[in-house]
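Note that this complex is displayed minus one protein chain, with the remaining chains in position.
Letters A, B and C mark the chains as written, and numbering starts fresh at 1 in each.
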Amino acid sequence: MLKGFAVPRSPRGTAALTPPPPWHYAADVLAVEFWSDPEVSATMLPQEVELDARSNGRSVAIFADCQFTANGDEYLDPARYQSREFLVLLDATWRGSQIAWCPYAYTDNDAAIMMGWVQGYPRKLGVVHQTRTFAAQSAASPPLGRNGRLAGCVSAHGQRLADARLTLREEVDRLDGLFDRPVVTRRYFPRLCAGAHDKPVVDELVLCIMDNVMITNGWIGSAELIFPEVHGEDLDMLGPIKVGRGYRFAFSFSVSCNEILANLAV
Amino acid sequence: MLKGFAVPRSPRGTAALTPPPPWHYAADVLAVEFWSDPEVSATMLPQEVELDARSNGRSVAIFADCQFTANGDEYLDPARYQSREFLVLLDATWRGSQIAWCPYAYTDNDAAIMMGWVQGYPRKLGVVHQTRTFAAQSAASPPLGRNGRLAGCVSAHGQRLADARLTLREEVDRLDGLFDRPVVTRRYFPRLCAGAHDKPVVDELVLCIMDNVMITNGWIGSAELIFPEVHGEDLDMLGPIKVGRGYRFAFSFSVSCNEILANLAV
Amino acid sequence: MLKGFAVPRSPRGTAALTPPPPWHYAADVLAVEFWSDPEVSATMLPQEVELDARSNGRSVAIFADCQFTANGDEYLDPARYQSREFLVLLDATWRGSQIAWCPYAYTDNDAAIMMGWVQGYPRKLGVVHQTRTFAAQSAASPPLGRNGRLAGCVSAHGQRLADARLTLREEVDRLDGLFDRPVVTRRYFPRLCAGAHDKPVVDELVLCIMDNVMITNGWIGSAELIFPEVHGEDLDMLGPIKVGRGYRFAFSFSVSCNEILANLAV
Partner (left out) sequence: MLKGFAVPRSPRGTAALTPPPPWHYAADVLAVEFWSDPEVSATMLPQEVELDARSNGRSVAIFADCQFTANGDEYLDPARYQSREFLVLLDATWRGSQIAWCPYAYTDNDAAIMMGWVQGYPRKLGVVHQTRTFAAQSAASPPLGRNGRLAGCVSAHGQRLADARLTLREEVDRLDGLFDRPVVTRRYFPRLCAGAHDKPVVDELVLCIMDNVMITNGWIGSAELIFPEVHGEDLDMLGPIKVGRGYRFAFSFSVSCNEILANLAV
């Protein structure tokens, strides 16, 4: 009897890339809002999803230092259950409702790739870093306070995809413009059968459901963001024409299920 | 209009984790045949697949240094299109036919993870190395000749999973016992919806079809192989109770489609 | 005119592996005290350094998540100026004074290798992880509080060298038994000239001087620690015969110079 939520399924079930949900996440997050050419942003969307005309091409770039666990104390295996993540969330609509759409996502961890794909996040391997703050005061640790400066970056296969810088201005209770829309993704799993390379076996619009959401230690400030042009990626098409607020906060949430909004395969 | 064989689908189609098939592979391979406890090996198999009683628990452990390409000269982007692979192929049967079953597979490349999952190989991230031989004679380069010694190893998340050593004995035209059975895998993609964590959206037995297979520079010899016990993996359950021949050869093949043998999800 | 504190020296000086001191460090640290066989520990010491007879083979294993900077805002380049470190400090004496001796050290960063060697820490590449805590409460984030559990691990070249676990018991103002001795290291740089392979060009006992030391958020608790036996390393010789307290704290300090205690080369 093979066990395991994901491949590889095995007799003891311990080899699976990820334990079964619920999955709990805690993270330090650095985020930057930016605007791309709306005509270009619109080309990033699948059928049934439209650019949010009111947002005029607005997106958020998110860098996250994560730790995750299921119900088996996985956080005590930090070599497997920490990850660094980068993703973009683009202001869009689905049947008139405001949503956040994820066109690109990167992580440095294979469990996170699997957990991402199962949720519809199109994760690829990337190397992500963000400046940290520490409880011990030091010139090496920017204060989580006014004028504190932090940076984030992501690379894939040795090419830098994004560089961000923040200067903190104000502690805030609410992060307006961030995570105030549900995230919608596309679960897409291709078929290899002859003649069916463009007929995916799974092609669904998915509503990501986050439970136990907690945001704390929120700061906003000014920001810089660039997406260098690189071979083999399309992120640079979203290259910012305007950069808005920067955000820095701690974040936690849980995931145990999602909701299929539409089957695009039929 | 989004393009791309795999996620992330994008306007130019260049961001996709893998270009569309055909996929062409070339590799140097080091392989070791071994026998596990047949009662344990049998627990590695899904429904419809049985242990090959004639083989008595025989498997092959394979280390491969790979380069791959589709039709876009991807081999000229070696940072993305080289990988190092480790997998186990276990002698099994499906409806009476002899097959090779893949319970575990590791790679160091995200395109290879995607290409693997699409084919049913349950790939996880691993770091794989094998001793190379070079055209320039050196104490650092074992001869591809009698008494040449080579080693292979694989680790995941900082833990060594397998160590192999070969001593070459004889050049051969045919690699008896290797790749003489079709490979059958299980495409398995979980569902995250509430109450459906054990009802995968895809669960298929798949026949892997390899075209243009070429094996050359084949050598066989004696071998050693160990699978250390590690936390979070199940490979060690297949720990060899007997080790057989070692193989070293160059290998190439193409993949453009596979065949669904059975839908296990119904 | 070539510039730079370290190689490679270059016209702009920006290529150097590390900017000139002062170097400022901030870190989260997980540490475990342990006792090895004193007869074995004694064999880890160079001439002029002796085991501290009062300590009976006591050492501390330290896992650190670090960020560092010089005077050029290097902390805003987190891909280069973050590191994860593991080291052992062994209770010893030099000319009767109590010191901490560093027999082994690992890092994942090349600037840190250079900065380590210049200070006498014998750093090699390793992959180090420790459980983190986050400001956002989550099952994924152990509380920095009573019964909070954390783990640390280090691997090199795909082999696990050390695994540690802590359970926090008590918040403390002082970390007795930790960093209460000056660290002494050996700067050793070999010579490649014929006949001089055992006559290093640099062989000095060095007193590491730490300025601006700050320790905060200190917790002590119970701990587990193991050093698996691995090929190509000697850390396992210090395998704990007894494990003592665990420590978790935030730490910062600066380094701008050290002091040569003795020239062992003459």
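Observations
In this section, contacts are C-beta pairs under 8 Å (C-beta built on N, C-alpha and C of every residue); 3 or more make two chains touch, one makes a residue touch a chain.
Here the structure is a predicted model, which means the values were calculated and not measured.
Of the candidate positions C:Val29, C:Ala64, C:Val118 or C:Ala135, contact with the hidden chain is made by C:Val118.
Touching the missing chain, out of B:Thr131, B:Gln159 or B:Thr185, is residue B:Thr131. Looking at subunit A, the residues touching the absent chain are 127, 153-155, 157-160, 230.
Where subunit C meets the omitted chain, the residues involved are 1-2, 5-12, 14-15, 17, 20-21, 40, 43-46, 77, 79-80, 103-105, 109-110, 113, 117-119, 122-125, 157-158, 186-195, 197-198, 201-202, 231-235, 237, 255-260.
Subunit B meets the missing chain through residues 24-28, 65, 67-69, 71, 73, 75-79, 81-82, 127, 129-132, 134-142, 149-153, 155, 165, 212, 214-217, 250-254.
Here is the rule we use: only the chains that are shown with their structure count from here on.
One finds 39 Å separating the Cα centroids of subunit B and subunit C. The set of subunit A residues touching two or more other chains comprises 77, 79.
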